[in-house]
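Below is one structure. I have some questions about it.
Every protein chain except one is present and positioned as in the full complex.
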Amino acid sequence: MSQDTLTPTTAPAAGSPLLRVTDAIAARREAAMGSFRHRWGGLPRPARFVPAGLLLLVLIMLPVWDKSLRESTGSGIPVIGTPNTSFSGVLFLVGAFALCAIGLNVVVGFAGLLDLGYVGFYAIGAYTVAVFGSPSSDLATAYPWLICIPIGIALTMIAGVILGGPTLRLRGDYLAIVTLGFGEIVRLTIVNTDPLGNRAGISNIPKPPGEKSDGSKLFGVVDIAPFYWLILALILLILVLVSNLERSRVGRAWLAIREDEDAAELMGVPTFRFKLWAFAIGAAVGGLSGGIFASRQGFVNPDTFDVLTSILFLAAVVIGGSGNKFGVILGAVIVVYVPERLRGFDETLFAAWFVVLVIALAVTLISRRKTLFATNLRAAATLVGGVLGFVVAVGVGTQLHSIVTEVGTENPTRLLVGAVAVVLIVGLLLVRLVGSAQAEGAHAAAIFLGAFLTVLVGAIAPYVFDEIGDGIQALRYFAFGLALIVMSVFRPQGLLPSRRRATELADRKKEVAVGVNA
Amino acid sequence: MSTPDHPELKPDAVEAPDSILPDAPPPSIDESVDLPEPEAHVSVGEKLLEMRNITLRFGGVTALDGVDFAINRGEILGLIGPNGAGKTTCFNVMTGVYQPTDGTVWFDGKKLGRRKKYQITRLGIARTFQNIRLFPEMSALENVMVGADARHKTSVPGAVFRLSPRHFREEREGRERAMELLRFVGIADLAHAAARNLPYGYQRRLEIARALATEPTLLCLDEPAAGFNPAEKAELMDLIRAIRDQGYTVLLIEHDMRLVMGVTDRIVVLEFGKKIAEGTPAEVRDNPAVIAAYLGVPEGEPTDVA
Amino acid sequence: MLLEITDLAVAYGRIEALHGISIQVDAGEIVTLIGANGAGKSTTMRAISGLRPASRGSIIFDGEDITNLRADLRVTRGISQAPEGRGIFPGMSVMENLDMGTYARKDRRSPARDADLERVFALFPRLKERRTQVAGTMSGGEQQMLTIGRALMARPRLLLLDEPSMGLAPMLIQQIFSIIKEINAQGITVLVVEQNAQQALSIADRAYILETGSIVKSGQGRDMLGDPAIKAAYLGVA
Amino acid sequence: MDFSALFDDFGQLTATGFTQGAIYALVALGYTLVYGVLRLINFAHSEVFVTGTFAAILTLRLVGVGADEAVPGTVMVIVALAAATVAAMAASGATALVVERVAYRPLRKRNAPPLVFLISAIGASIAISEAFGVFYSRDNVPVGNLIQPSTQFEIFGASITNQMILVVVAAFGVMILLDTIIRRTRLGRGIRAVAQDPDAAALMGVNKDRVIAWTFVLGGLMAGVAAVLYDLQFGVTKFNAGFLLGLKAFTAAVLGGIGNLRGALLGGLLLGLIENWGQAVIGSSWRDVIAFVFLILVLMFRPTGLLGESLGRARA
Partner (left out) sequence: ATGCSSGGDDDGDTTASGDKACGLTIAFVGAQTGGEAALGINISNGAQLAVDQYNEKNADCKVTLKKFDSEGKPEKASTVVPEVVQDEKIVGVVGPAFSGETKATGPTFEEAGLPIITASATNPALAENGWKIFHRILGNDAAQGPQAALYIKNDLKASKVYVVDDASEYGKGLSDIVKKDLGSVVVGSDTVQDGQTDFSAVVTKIKSSGATALFYGGYYDEAGLLRKQLTQAGGQAITLIAGDGVKDTKFVDGAGTAAAEGTIVTCPCLPPEKAPGTFFEDYKKAFNAEPSTYSAEAFDAATVFLDGIADGKSTRADMLEFVKAYDKQGITKQVKFDAKGEVADKGVWAYKFEGGKIVALKEIK
């Protein structure tokens, strides 16, 4: 019966051994997170502000730090710095995406409306600033930035209402395809409309006012940091406003709509009006983000606003944890930052990845509330096992590395296939083992496997991919696609699920076709 | 806690049917809670809702066929009839889920006409559902607050920018009222549990609290006792009475005759979408048409299925 | 012994709904399971039919341990459940629904299937009248009949009925119980969950009382009817 | 606006639109099947299709039908076509199965929220398409010369080529076959049962996982056929060819009423026709706009598509 489809299957027996391991880890981390949340919530307010303030400070300082490191050592921040592309530029893009994710989260996470065409609003925001602000647009009004942005927000809100009006009566996936169509309609209309610059786009988009002490423009083209700070400030502002909404009658109404639209309406919620509001608010935030994006870039063309971008927005929301504002920001980080980070691969990245893995596992172990002694023992065992695993893996990896180098790039594909086969076999063996072994063994095995895999791939990949494309770059999107799958499987509820979603189970309530006569 | 008139409600009288929350108290009604008076203050007995010649067809099926009856202010009216007689459909017509093919519904001196569902709720009709339809991931308290929000006026911009004091007042009042109602139906201790985790019986109570939160004049309950055992049914009877005693008018659909006969003031009987009888419980019980169509012969040979 | 459940525990997420119950059903019996809301009756049924995995304990059916068997394979072994509420396929016709009952049978094209169909039609003439009607448009009672009829089409050895009388008009309730007796008389073992304890106990050979996930009492159906504690708690007789 | 083009070439536009629509419809079937059972937009279906197009091309090359060879003799055409079709169906079916196993089943086992399926599907879609792009080629990959298109007859000013006939006939044939499978066979009943109520289906002895896997495979097989027809029709494929086609096919499925097999057919054909007529009037670059605006208009008046949903559940 339907009730069962609403339940989590954390009970054993189901699924492959691998699934069981990931489940076990997830459950444990869940417990840790839960208690973290509990403790965090229990802290007095000021105590909660301190770490948040520190985090904010770090975020603000990132580009400065990167710049100074670059000047002194020649390369940016280790591990997190982005090779072959501007770090503050990436930070800005992450910010623009995060802003969109926050806006889209209102629509998808709060009100439960699936919107696959959110990029349409982003585009409208960007183009409003371009058309009204650029002296080279057909309109040539060349309004200053400070006027363009509000116009952009207003126009996107109107666009949200125009799209929502006729279509919000549709349910679920029908709405999804219609919104997807909307996004495409916006893009193609720009492509085909002369005053909007067609595919050639519009350049000379105004930038925010402001000057540096030396008289040069604050918001320039080479130094993107000011734009990053601007978008960071806007994110904070929008977060506050959205939180206000969330903790109000409106937020409750959205949740109710998401849970059961008919019942909500029968409890006095004007569902249509609130859905329209969700659309309009989401649109406005997207429009704002688009406007800032356009002025940062100084140029827009329709190719930027394709379906894939829409899907990435949605991926940010879902991966981060639909319904949780901070989660979706994290999602934006992953969706934008990770592919950019993968432009280059280096040892620091492996090392960091590995350290994070070990620490995460140690923490989850500690969080299992056992006696202190047993806990410490386990954590120590994990750490030691992990370090040993790492050493072995590095040894094997280095060996392989030199073999590969010697063999040269004669037949890298065969080597890769061979290596993958080895890893798969070792992995399967380990997983089999893990299926029955104690948790500690599982962790050690997982760490070993993970380290081995990474080092191996790191050792071979450059040689293999030199042949195929240009370095690891070529595989970025392939890896990204796989990462989406892995992340979905590993954390279906999102990285930082909302409190509700944390407990939420597959909630595909059977829509009762009409009315409430179930 | 429970009053002496309701001995069944003493904590030890019923086993707590609850495995999730072992230390939750058994359900009990706190009648010291003073529910806000329903909005209209007209004397008991006057017609509150009137179904006038309501007909509803779905394609070939005539679910309601010229149904005519009225609910008087302050009474508990029972609506019974065989399966598929059109009872739930009546609710759906009253609450705007369906538009009648023919006929009009009058409520509190107004035609319902083509009003939207939420407008009807705001007019003062609230309901529960035959199959429970709570907002499963929201807490019990939030569920009730959604109901209470039906009477609130904070606009979306008001909520975004928090400029008006009304927002804060309404939030506070809504919360207080929701807690009050949860206490009234006896599940205040579970206010912060997600609705989906509540045991079945508590979910039904929560539905009633949520409906009451919209400050209705008329409360419609659709088989609130389905799946309850007799002891639980007795408890529910007390709850329904308590609601009526607070001045609400109640319309009740139920198949359990002991409950219906025990709690209602009047009963309307439907069959094949037509009203076949109306009267006091005693009258209806002895009505041969009702016996033939619905009640069946007390202990005996199978009659034709409705 | 046809069905033997030992120390069965079932959990929903981290919440344990059954804390280790043991139930036996002999071939040819009618056994009933009664208990308050949320006691775990439906959970027990789902565990037997395989819709919920057991976290502990064992389920042995006809000498075979089926604890970890998939639900659909249990149907092949001869366990058929008429689920709580509406378990019909609303978009299929009555006939198609009944045919779904034979899905797991090897002899689904044989005369045996036709004979079973006749048997179901004999029990529920209404289904015969409405065989082409789309099941979703049927009334609650008819859907309940269909659910039971469909379970019978699987030619089960053990029939699990979860609250067959829920939401039915009084007249139909009487009918349902006489049908259960009839089915049983045809040699099918029945495990029935009911809120209508009075009726259930009066037709049952044996009964178990479930409270918050544990069996608190078991015995002969008739004996239970006379038990004052049970009367107070489940029969509503003060 | 240029209505004269529409009137002058109405017959031809209709014929070609119909052909295009038939391909849409075949791919749409895959979306509809999976949606009907799992209530899930299988975003990776477009790549299931692309796999088929590549498999067919490579098979053709293997049997000696290259892009630079001359058109082979009739017997060879039939043999090659059969081989390509089998290969494409096998490849697409296998891909669909793998996608189900890797990207969906683990999620199903953990009762992930529906949106997560969407993301996982998109991940699979990106990964598969990029895999072709990186490991095979980012360019157009030509199909061997198999059939020399030639006009068979003219009707209403439209010249109908052998290729069009093949595409349409094959599409209809396959669709009728699928419809029969769903309606008449035990597997079909199982699919419908799982679509309507998975748990009740399990209680009837339906192996849910197997049925779901079969649903994907069936959708994949359809996509395989569509892939061969696509190869024949356009003579070329590309690593990202699935994207636009998938989008259109999904639109077609929704247009007809997603979850409804006949709806997929109707939606596909209609979309093909509307696009072609519309392009003639307001220009090819508005093609997708025409398609989506049409979709929105239809949904405004029929919120569940032209034929409504049926595979899953008929209204109670």
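Should a chain be cited, it is by its letter among A, B, C and D, assigned in written order, with residues numbered from 1 in that chain.
We take it that a residue touches a chain if its C-beta (ideal position, glycine included) is under 8 Å from a C-beta of that chain, and two chains touch if they have at least 3 such contacts.
Quick caveat: nothing in here was measured; it's all calculated off a predicted structure.
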> If you put the missing chain back into the full complex, which of the shown chains would it touch?
Replying inline: A, D
> For the chain left off this view, which of A:Thr156, A:Thr304 or A:Ser322 is in contact with it?
Replying inline: A:Thr304
> Which residues does chain A use to touch the chain missing from this display?
Replying inline: 70, 84-90, 92-93, 188, 191-192, 198-201, 203, 220-224, 293, 296-301, 303-304, 340, 343, 469-470, 473-474, 476-477
> Which residue numbers on chain D touch the omitted chain?
Replying inline: 5, 8-9, 12-13, 16-17, 19-20, 67-68, 133, 138-142, 145, 149-151, 159, 161, 163, 233-236, 238, 240-241, 243-245, 275-276, 279-280, 283-285, 287-288
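Going forward, only the chains that are shown with their structure count from here on.
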> By C-alpha centroid distance to the whole-protein centroid, which chain wins?
Replying inline: A
> Among the chains in this structure, which pair is joined by the largest number of C-beta pairs in contact?
Replying inline: A-D
> Can you give the whole-Å distance between the Cα centres of chain A and chain C?
Replying inline: 48
> When the centre of a chain is set as the mean of its C-alpha atoms, what distance in Å lies between chain A and chain D?
Replying inline: 31
>> Two-or-more-chain contact residues of chain A, please, as numbers and ranges.
In response: 1, 4, 6-9, 14, 501, 503-505, 507, 512
>> Please output the residue numbers of chain C that touch at least 2 other chains, ranges allowed.
In response: 51, 83, 85, 87, 137
>> Can you tell me which positions in chain C touch chain B when the two form their complex?
In response: 15-17, 19, 34-40, 85, 126, 137-142, 163, 166-172, 174-175, 178, 195, 197-198, 211-213, 232-238
> Which positions of chain B touch chain C when the two form their complex?
Replying inline: 8, 14-20, 22, 61, 81-84, 130-131, 197, 199-201, 223, 226-234, 255, 257-258, 294-296, 299-300, 302-303, 305-306
> Of all residues in chain A, which touch chain B in the complex?
Replying inline: 6, 241, 244-245, 248-253, 255-256, 259-260, 262-271, 274, 277, 281, 500-501, 503-504, 507, 509, 512, 515-518
